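Missing here is one protein chain; the remaining ones are kept as they sit in the complex.
And then subunit A:
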Amino acid sequence: MSSPSPKSPELSEKDKKYDRQIRLWGEHGQRLLETANVCLINASALGSEILKGVVLPGIGGFTIVDGRIVTEEDVGSDFFLDTQSIGQSKAKCCKELLQELNPDVRGDYVDESVESLLESRPDFFTTFKIVVATSLSEKTLIALSKLLWERQVPFFYCRSLGMFGSIRLQIKEHRIVESHPDSRQSDLRLENPFPTLKQHLDATNLTPKVPWLVVLYKYLQKWIEKHNGKFPRTYQDKEELRIMIREGMTADEENYEEAIRAVNSSFGGGKPPTALQNIFDDKSCNELNKNCNPFWIIVRAVRDFIQSENNGYLPLAGVLPDMTADTESYINLQNVYRQQAMQDADNIFRRTQQLLRSLGLEEDLIQEEDVHLFCREVSGLAVFRGTKISDEYEKSYKSVHIAQELRSPGSLIEHYVALRAFERFQTELGHTPGECNVETDTAKLKSVASKILSEWGIAETLSDDLVHEICRFGGAEIHSVSAFVGGCAAHEIIKIITEQYKPVNNTFIYNAITSESACFKL
């Protein structure tokens, strides 16, 4: 019986507390989260729920900006206000009850309206990693959108109105190395084996104990020989290959069976997918400069490597799926892949160092481990270029997409228009639609909506029922709707901060009446 070693590999207290999420975004993702600070403009049930979703996983800090006083109604929908809060500063009370959730997080508040802060200290908002806002007036939304776009601060605008909600992400450019696709195709290079792989496979004898990859390789060679150097492409080609393998079986060897099953999914990897090719063709990749993000320098190094050295093939990811085999032959094969992957990554790392030098930048701007991660994830790289929210408020707004969507029945784009009409109503009539009188406001809201649509050159109108329903809400904020939208928005914030997983592009609409949602690119 062995006694535990004195140097325990056990996780630290913090690692234990965040264990369940570190399994999703890793320790590097967690570190990014812990150093980020986010600003919430306007506390509300929705605002609190958004912050709760980033405070619990341990964001570095948050600041709430709100100049209002807590009312009894606020307490009824926002869990992070209590009866004692009534009559006090909303920003302060909310901050206190949210900070109480997690002692690792710094909380702060500014008891001032966003409007006055925008006027007196606009730079205040640009000190944050991300700004998120709820219940803004049109004028403030436009001003904030312009400021944050200009200063390249990612911005979320979220709405919760009655049974409807929305999230709009404004970000100039966002780069994702780890997009965590649900299914990953293995890049095995069977059709074009790199020299060490070819050597290894040629030197390995077919036995029932070798991985299926060896079986498939050997029969692929036979097939190619039979077809004068052609590769199996069509279903019939592949079927013929499968039959050849089956005929080669003597007993029911597991590795042969696995090889037959793998015929369909094992070829064709290694070339840049379209999305990646677009990234290589991007201006930022072609015109590197001193101020560019290191991401683009690595992209450029990868592209140069692929074009000038690797016959158009990607750097090898070096990940081998599990295959029935004896330990030695599997591990040996795995090592062939891993070593080549390492070599490709080292090559690319050297290229990044050259690029950094030629740009006159510090060499430690890009670490070896960054490049290795990059190469492992290369087929899933993503670049997201957003649009400015304030553009949606321009008279000349190009709304072809909206017009098209409006024509398809049941499209949730109608709810976007309805939420916009709600805000325009507030601007023009100075009160919330349906606050007191549903009937008269419904008629007015209808004409506001028609005006917006005709400004966009759209002939379609909103359904009377939807306009009526918006007025029926009378500006109500329903807690469970805010909790749904808030949870979604919190995770979108985490995606931006950790630079992992693809964010919403760029508008999310939720209808809790039908439990449906949709995303639109506005």
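The definition used in the following text is that a residue touches a chain if its C-beta (ideal position, glycine included) is under 8 Å from a C-beta of that chain, and two chains touch if they have at least 3 such contacts; residues count from 1.
By definition in this document, contacts and distances are computed from a predicted model.
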Complex member absent from the view - protein name from UniProt, among "AAA+ ATPase domain-containing protein", "Mitotic spindle assembly checkpoint protein MAD2A", "NEDD8-activating enzyme E1 catalytic subunit" or "Elongator complex protein 4": "NEDD8-activating enzyme E1 catalytic subunit"
Residue, one of A:K52, A:R189, A:R376 or A:K446, that touches the chain absent here: A:K52
Touching the absent chain when the full complex is considered, from A:I478, A:I497 or A:L522: A:I478
Omitted-chain contact residue, chosen from A:K16, A:R106, A:R184 or A:K230: A:K16
Hidden-chain contact residue, picked from the options A:D82, A:E150 or A:E428: A:D82
Interface with the unshown chain - residue positions in subunit A: 1-2, 4-5, 8-11, 13, 16-24, 45, 49, 52-53, 56-58, 72-73, 75-77, 79, 82-84, 86, 101-103, 162-163, 167, 179-182, 209, 322-327, 330-331, 334, 434, 438, 464-465, 468-469, 472-484, 486-488, 490-492, 494, 501-505, 508, 512-517, 519
